[in-house]
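Everything on this sheet refers to the single structure shown next.
We show some of the complex, not the whole, and keep each chain where it was.
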């Protein structure tokens, strides 16, 4: 009975605008398999929800992520 | 002092693109009433947040939801 929420920044992927449908399908398949292998959780009752978050909506180090990357280079 | 988050797949509703404003208003009204009736929670301090999630962003059974439905038919 797991529920998994994966949040990533909306970037990368085939056209730079975030994960593709195929990449999301791979995340769903593998994280469901992981919970089955490690904890014996049934795939039929494993939910996975993916959110792509805009770059200006994600902060780290006290800065929006793009500003942060400029600083730590 | 409740906070309720309702996540549903973005489908159905009057035009197939997810719950209508009226349907969301009904969810908000009834879930707020439920918390008042069962737990005595004050409606004025009950927040309800609804998220409609894209079909490729929701997985079950190790598959994106549309693929899963094809398999279990």
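Labels A and B are assigned to the chains in the order they are written; within every chain, residues are numbered from 1.
Methods note: contacts are C-beta pairs under 8 Å (C-beta built on N, C-alpha and C of every residue); 3 or more make two chains touch, one makes a residue touch a chain.
Keep in mind that what you see is a predicted model, and the values were worked out from it rather than measured.
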Overall copies of the shared sequence [whole complex; 2 in view]: 6
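Here, only the chains that are shown with their structure count from here on.
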Between chain A and chain B, centroid-to-centroid distance (C-alpha), Å: 21
Sites on chain A touched by chain B in the complex: 21, 24-25, 27-29, 32-33, 43-44, 46-52
In the complex, chain B residues that touch chain A: 7, 53, 56-64, 67
